[in-house]
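Take a look at the structure set out below.
With one protein chain withheld, the remaining protein chains of the complex are depicted in position.
Take a look at chain A:
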Amino acid sequence: MAQRAVWLISHEPGTPLCGTVRFSRRYPTVEKRARVFNGASYVPIPEDGPFLKALLFELRLLDDDKDFVESRDSCSRINKTSIYGLLIGGEELWPVVAFLKNDIIYACVPLVEQTLSPRPPLISVSGVSQGFEFLFGIQDFLYSGQKNDSELNTKLSQLPDLLLQACPFGTLLDANLKNSLDNTNFASVTQPQKQPAWKTGTYKGKPQVSISITEKVKSMQYDKQGIADTWQVVGTVTCKCDLEGIMPNVTISLNLPTNGSPLQDILVHPCVTSLDSAILTSSSIDAMDDSAFSGPYKFPLTPPLESFNLCYYTSQVPVPPILGFYQMKEEEVQLRITINLKLHESVKNNFEFCEAHIPFYNRGPITHLEYKTSFGQLEVFREKSLLIWIIGQKFPKSMEISLSGTVTFGAKSHEKQPFDPICIGETAYLKLHFRILDYTLTGCYADQHSVQVFASGKPKISAHRKLISSDYYIWNSKAPAPVTYGSLLLLDLSFLQSPLPQLKKKQLHFKGIPIPEA
């Protein structure tokens, strides 16, 4: 269970090599073991130059996508994981764990402790998950907090020293590189009793606990017969526990109001010491009923020093916060669009911002626009073929707003107008972007009573909530749209003969469809 080498490569399209190796680290003792374990199938770790070239080719990040290349484009070369075989000097280096994120390619080669021919199944190679965790750890370190280039460079320059702590011999000791940073900075803490390896020091100061719940809501709305609209809430609970003592025991509870939507698919931070089986088993895979576990969700834990994601969850709320329809029709030279948005009455009508982005893909620049809107204002980005309808902080009293108009486009020029493989012809969407502070769709909250601390001193508790839209699409109902299997599944008119699930009842009610008596 070790890594033979790790690389960070910046992807630079348009440059001759299309990328630069920003960081690399090899582990020769692991390499020596690889040579023995792999035997005749051993392929050595290449130098940075050849590796860069082979990886960019495999990931299709070179600019020469024009021609068919069998070793990359053949239909039988199917890759279903982020783990690749790279052809280097006639030999195939495998397994290479690699992914691209924010224009940086993260890559490493885990040790396989056996011969590579035949290839063992990935699931049986222990170094693969470690490799991923290693790369995720580096990614978190590079992108936590800031984004600009000079800060990124500073962090990259810190990496050699950090890896000397976190991964001195190729076997990862801690994926949280910030711990290693603290270790190098304050190495002189004397630690008497058992100190967790993930907690590098102790906190001194006023006890305080901060909990923030961020819910993202995504939706796919079609406004079509035979295809159900879908929406889902994804919650992240972030905590920072500033508590004295080496291992303070804390229990954090999340609560739901009586009509709240149960939390499902809960994944917890490893510092959570035990888990109620109801939490473990509540899952979106099952059809939901009223007996679903609705909290309180208790998480006993020993917190690390830094801020951490206590848990993630999903939830199926009965209605989407904003229901809309979008109709777009091609009329000779112009497009006619009609949009209706309705905020559900149960949702807090106080946005930090709310806007609808209406992109027109695979067309030329907008040359002419006529429109009428019942609310808000429209911004036009002609070159980008994009309209942004700024709705603002509040929906009007009616909770319903509309926009209609016609758009005319000029000739297409490839550089400026966006290409999209899905929005072909009249297939189109609008995307909602909004944020509501101090609100969650599920109703999930934490308060003063949510935190139990088994340590001296009563901590100050602060709790925050917010709801953000994410991937909130409303598709043109007058054209085909990409659907998921779930959309086909939910709405089947044969349900009219069967007792209605509660969820659908609410949904129909919301859409103004009369509900037959069950």
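Methods note: contacts are C-beta pairs under 8 Å (C-beta built on N, C-alpha and C of every residue); 3 or more make two chains touch, one makes a residue touch a chain; residues count from 1.
Here is the rule we use: contacts and distances are computed from a predicted model.
K.L.:
Leaving aside the chains on screen, match the unshown one to its UniProt name from "Tryptophan synthase", "Nuclear pore complex protein Nup50", "AP-5 complex subunit beta-1" or "Replication protein A 14 kDa subunit B-like".
P.N.:
This omitted chain is identified in its UniProt record as "AP-5 complex subunit beta-1".
K.L.:
For the chain not shown, which residue from A:I266, A:L403 or A:V451 touches it across the whole complex?
P.N.:
A:I266
K.L.:
Could you tell me which of A:L173, A:V333, A:I390 or A:L437 touches the chain that is not displayed?
P.N.:
Looking across A:L173, A:V333, A:I390 or A:L437, the contact with the absent chain belongs to A:L173.
K.L.:
Just to verify: which one of A:L87, A:L152, A:V234 or A:M399 makes contact with the chain not shown?
P.N.:
Of these options, the touching residue for the absent chain is A:V234.
K.L.:
By the contact definition given up top, give the residues of chain A that touch the hidden chain.
P.N.:
Per the touch rule, chain A residues meeting the hidden chain are 1-2, 24-29, 31-33, 36-37, 47-49, 60, 65-68, 70, 72-83, 97, 99, 101, 112-114, 120-130, 132-134, 136, 160-161, 164, 168-169, 171-176, 179, 183, 187-188, 190-198, 216, 218, 232, 234, 236, 265-270, 272-275, 277, 279-281, 283-285, 302, 312, 314, 362, 414, 419, 421-422, 424, 482-486, 488-489, 492, 494-495.
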